[in-house]
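Heads up, one of the protein chains got dropped from this complex, but the rest are sitting where they should.
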Amino acid sequence: MARVWSFTKYQLRDYRTAVLVFYLVLAAMIALTLGISGRMEGHASLSGGSFIFVFVIGLNCFKTSFRFAQANNLSRRVFYLATLLSLVGLAVIMGAVDVILDAVMDRLPIYLGLFDQIYGKSTVAKGLWTTASLIFASSLGWMITMIYYRSNTVWKVIVSLSPVAAISVLSLLDRLSGGKAVSSTLSFLTWAFGFAGETPNPFQAVLTFLAGSAIIWAINILLLYRAPVKN
Amino acid sequence: MSRIELRALSKRYGQNPALNQLDLTLEGQKIYGLLGRNGAGKTTLLNLLTAKLHPTEGTIAIDGEPVWENDAVLGRVFYMTEANLHPGSLRVREAFQWTAEFYPGFRTAYGEELARRFELDTSKRVKELSTGYSSIFKAILALASGASILLFDEPVLGLDANHREMLYREILANYIEEPKVVIISTHLIDEVADILEEVIIIDKGRVIRHQPVEELLESAYAVSGEASKVDQYIQGRNFLSEERLQNFKSVIVVGGAVDRALAKSLGLEIGRPELQKLFIALTNSNA
Partner (left out) sequence: MRLDFDSEQPIYIQLAEAIEDDILKGILPEETQVPSTTELSVMLKINPATARKGVNLLVDEGILYKKRGVGMFVARGALRRIKKKRRAEFYQSFVLPLLAEAQKLDVSMGELIEMIERGLPDEQD
């Protein structure tokens, strides 16, 4: 529908200022670090930065925008699709920029990006991996903000405590199973991010990120169902 | 786009019934007045009509199509909400541009002309607008939207007398130029009464009156004079609201023709209450 595209445009326009600031700060940081030490310590700060950044974008993509969608009588379906597309679009753009930045930085002899450190050199894999991770991060932020939106005070407390609760449950299970719970979780994660075999496989991680995103998107449909407009 | 049907509509918040088995059919392109006291359920009704809320029970349809998640139908309705749903950081002229995206029939030149007439600074951000200008901003969006159903929820909130008159004139002019369904929901009845064609009075979550304005006004009359004489007249008649001042009494009689002969013989005055007086009488007695 035309309205989906229009709202996608709106969401992207909404992210624009933050994205520009992000890259300006990034450029400043790079210039500063290069200027001071003449070398980059590692790529960790750069890609980690994008990950956290889009996560925060996800956290902010809902409340004000949903009200605006309602002001224009857009259905929740239109809002959902447009927001999803905008987050994916943002991830694709930032993923591409990340890859380009990496390629530029690679010219400097002392630099080796985080991705290359782990998975070895491959532009395609790097692009896909970064984009998929950004899609996952932003979707996660979106889901969390929606969970909070739909929760009343009691549920908000429960949700806020859930990470702690999950860890406690895991360690309890671990003790009961004689160490099997944690080790099986770890081996699952290892496999999911492509470290199971001889050489690390980035495409496995891409699949994991996308699968995780798909699950989140399904949950978000439930969260958006009959969502009321709140103050 | 001219038939709105609400059937057995109920909306409960926990135990509190905001709307209770409400039935309403609006047929035809007219200016409707949705009148009710604070908390009567007007805004809830409009929110349900535009799928901002899901009903607890009942159905809502526009031109026979259910409104829920129905972009085709909702795209032809513009709802000027009492709440401020526009992002505070958005500038007025940007809001015009975005509204034009979502409402292809939006008339930008007309909107800008209205902004000029109301002296609305389009470079201002939504959050910088006063209550009055917030209303003006939203009302202009509605008028310029090109939608075939316009809903106004308390459109003159915060407006000074000049702007109130201007807005009612603009709504009227807009309706005359391009007939459409206009629903004005308000508890400020006096000034809006004359531009209405049909009136719906909501009280405690139900429709208590739905009639053409003149019919409603002609259905009641005020009888006043010496208290005991008034009591004689109202014997066996339906009446609402009683105003007493020592020996003087005034009562609004509902239904039935005026018995002028009897009134004259008792020395009573017959008058016609304006819409607002009648509204107060009706909603006070609907206990």
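Residue numbering begins at 1 within each chain, and the chains themselves are lettered A and B in the order written.
As a working rule, a contact is a pair of C-beta atoms (placed from the backbone, for glycine too) under 8 Å apart; a residue touches a chain by one contact, two chains touch by 3 or more.
Just so it is clear, the structure is predicted and the values come from calculations on it, not from any experiment.
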Shown chains that the omitted chain touches within the full complex: B
Option from B:A109, B:A161 or B:I176 whose C-beta touches the chain left out: B:I176
Selected residue (touches chain absent from view) among B:D23, B:E65, B:E113 or B:E274: B:E274
Which of B:F152, B:Y168, B:F239 or B:F279 contacts the chain that the document leaves out: B:Y168
Among B:A83, B:L157, B:I195 or B:I234, residue touching the chain not depicted: B:I195
Missing-partner contacts on subunit B, residue numbers: 30-31, 165, 168-169, 172-173, 175-176, 194-197, 213-214, 217-218, 270-272, 274
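To be clear about the criterion, only the chains that are shown with their structure count from here on.
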Averaged-CA centre spacing for the pair subunit B and subunit A, given as whole angstrom: 47
Residue numbers on subunit A that touch subunit B, as the complex places them: 1-3, 6-7, 9-10, 64-65, 67-68, 70-78, 226, 228-229, 231
Footprint of subunit A on subunit B - complex, ascending: 47, 50-54, 69-71, 74-75, 77-79, 81, 83, 85-87, 90, 98-99, 101-104
